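Right after this comes chain A.
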Amino acid sequence: MVLDGLSLLAVTAGVLFFVSGTLGILRFPDVFSRLHALTKADGLGLGLIVLGLALQATSLAVIGKLALVWIVAALSGSTACYLMAHFELERAQEPHDRA
Partner candidate 1 sequence: MSAAVAWLIWLPLAAAVASFVAGAGRARRALGLAASVVMLLPALLVFEAVRRDGPQRYLVGWPAPLGIELRADLLSAALVLLTACVGLLVAAYASASLTDPPSQHAVDPPAAFWSLWLLLSAGLNALYLSTDLFNLYVALEMVTLSAIGLVSIPGTRATIGAALVYLLATLVGSLAFLFGVALLYGAHGTLELYELGRLLEGGPLAWSAMGLMTLGIMVKAAFFPLHFWLPDAHGHALPAVSALLSGLVVKGGFYLLVRVWFDAFPNVLLPSFGLALGLLALVGIVWASLHAVSEGRLKRLLAYSTVAQLGLMLLTVPLAIAGPGGGVGASITPGVEPGLALALSHGLAKAALFLSAGAFIHAAGSDALSELGGVARRLPLALLAFALAAWTLLGLPPSGGYEAKALFEQAAAVGPIPWQLVVQGGTLLTALYLGVALRAAFEPAAARKRLRAVPLALQIPPLLLAALAVGLGLLPLASGAP
Partner candidate 2 sequence: MIGLEVVFDVSVAVLLVVLALESLYTPNLFTSIAFFIAFGLVMALAWVRLQAPDLALAEAAVGAGLTGVLLLDAAREIAAVRGVERTPRSMVRLTSLLVAAGVGVALVAALLEVPPRAAGLAEAVREALPLTAVEHGVTSVLLDFRALDTFFETAVLLLAVITVLVLQAHQHVRIIPWELSASPVLSGLVGLLAPVVLVFSGYLLWAGTHAPGGAFQAGVLLGAGGILLELAGVHTVSRLPRRALRWLLSLGVAGFALLSGTLLLAGRGLLELPGAGARTIVIALEIAIAVSVALTVVSLVVGSNLRLEPPEQEP
């Protein structure tokens, strides 16, 4: 029963991070702050949800796969955000696709 309680808590926290991340992206003024919001939602939100689900997992294989998914998602997420920030910093004032 305790495990269920913990999972509920972790998953709810994770979802809240996602929601706040999305709100951040909608409301923040420039790209960098949005990137900040994205990495938070990305890393922590998913991490908490994976943690919550891992508690429910019955077999070790499931936990292993959950961990793998989280690592890959977090890794590619943060790299992508780094590249975005890098690209934003260097980009001159004229965005190439201003409609």
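Criterion applied: all candidates are chains of the complex that A comes from, given by their letters.
Operating definition for what follows: contacts are C-beta pairs under 8 Å (C-beta built on N, C-alpha and C of every residue); 3 or more make two chains touch, one makes a residue touch a chain; residues count from 1.
Fair warning: this is a prediction, and the values are worked out from it, not measured in the lab.
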Complex member in contact with chain A (any copy), out of 1 or 2: 2
Interfacial residue positions of chain A with respect to candidate 2 in the complex: 68, 72, 75-76, 79, 82-83, 86, 96-97, 99
